[in-house]
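One chain of protein is taken out of this complex; the other chains stay put.
On to subunit A.
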Amino acid sequence: MAKKGLQTSDKDIINLAKIVGEKAILYKQPDLVAYDCDGFTIHKHLPKCVVFPNSTEEVAEIVKYCDANQLPFLARGAGTGLSGGAIPLNGEVIISLVKMKRLISVDLENRRAVVEPGFVNLKLTNSIANKGYYYAPDPSSQYACTIGGNVAENAGGAHCLKYGVTTNHILGLEVVMPNGEIVEISTNGVADTPGYDLLGLLTGSEGTLGIVTKITVRILKNPEAKQTVLAYFDKVADGSQAVSDIISSGIVPAALEMMDKTAIEGVEAAAFPVGHPKDIEALLLIEVDGISAGIEEQINQILEVCKKRNVREVKVAGSEEERGRWWANRKTGFGAMGAISPDYLVQDGVIPRSKLPEVLARINQISEESGLRISNIFHAGDGNLHPLVLFDARIPGETEKALEAGSACLQVCADVGGTITGEHGVGIEKREEMRFVFTDREILAQTDIREVFNPKNLLNAGKLFPSPGRCAEVKKELKEALKTS
């Protein structure tokens, strides 16, 4: 392991090490390379250093130091984010929160738990499962991603169709502001306090407004019953139509997932195959849960809808083990693309469900025009698409082509009245695409809000909004317009 004592003369590193201890700071080249990107690998940049605080106070000390010394900084969880939110674009000091991974308290009576930001999502459910409770937001990366990161990105997941995304499960936050001040929002975990909805503002702010150091979350009682259905369709259009039909029939499934042909090829070639037929165009994975009484009827209704839409085969999971295999196959879907492609770019558009057949057809067209394969694994129930653009970064020009194709997919989503991200965040990846859904003035209004919290813009600069150059221009124009009026 590493030699004792710091081997650097950089005064900032020496001073930061005084806050967290010499063992809790990384600054050597290979160690920094390991932090040059997160789950979004297209942009890479080395951080100045990585620090591992162990308490809110240490986070505050680090932030104060950075603020006083004009050092850009950002917070990082497990680094599984898909839009580049934790990439140190400006050579930031990375504040890794993985050491702050305690489950502070569980309050079953009031159905809430308090965790530190580095606590892994799935571990929360695992720690309360024996008492019959769980934490609902379940991003596919839940085996590894942290709840702090979930708050930053307002993460979703397969079961958010019925239960809502992260923001619907956050009851309170402790935040270190960009000047180092420690602030508590909804101290006692009583949400809906009067005044502006600051919890809502911070959740999904992609680490640009403050660093969350303690989180009070809502926990739910396990549903009494649960049934899972797998349906194979020869035609994508039939599968998409079935999705619409299920929702419009009044059922709110806990999850309603879809995979297309290329996606099926990927998951079947990877580590958790379940034997899906390879010649179908789409499959649906549908789960209903709730009190036992109505479940059977809902399942029958779903089976009916599928049959009406020419399903080739439809089956109900016969055991918990089978259900588990179906979900593992689905939830490892993104990583599984590695088995059929060296690189991928995942997009995250949201569309009105009724537009599904049309949008999928247009994505298919983008794939043909770009010559790149695009697979679709997504939360069909809430119209949250994940087109995965498959490419090989080693081939010159292919990365750019993939970025263009990804952007074109988002344009399609925006065109049909949807938006550019459902749960992965904007990060670096979709900054420019923000213009598909917001005017310059609207973007400016949002960066003005950021300025209230993060006036020096040292915290995670360059994320979430398009490049500031243009914003400055607009600002000037606006000012002039105001003057003349």
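We take it that a residue touches a chain if its C-beta (ideal position, glycine included) is under 8 Å from a C-beta of that chain, and two chains touch if they have at least 3 such contacts; residues count from 1.
The rule is short, and it goes like this: contacts and distances are computed from a predicted model.
Its record in UniProt calls the unshown chain "Glycolate oxidase iron-sulfur subunit", which is the match among "Sulfate transport system permease protein", "Glycolate oxidase iron-sulfur subunit", "Aldehyde dehydrogenase" or "Glycosyltransferase family 2 protein". Shown as candidates are A:144, A:252 or A:403; the residue that touches the absent chain is A:144. Although one chain is not drawn, the whole complex shows that of A:223, A:335 or A:357 it is A:335 that touches it. Remark: the omitted chain is touched by one listed residue; of A:33, A:68 or A:129 this is A:33.
Touch with the chain omitted from the figure is made, among A:78, A:175 or A:380, by A:78.
On the side of subunit A, touch with the chain left out of the figure occurs at residues 1-2, 26, 28-31, 33-35, 37-39, 41, 50, 52, 78-80, 96, 98-99, 101, 118, 120, 141, 143-145, 270-272, 332-339, 342-344, 394.
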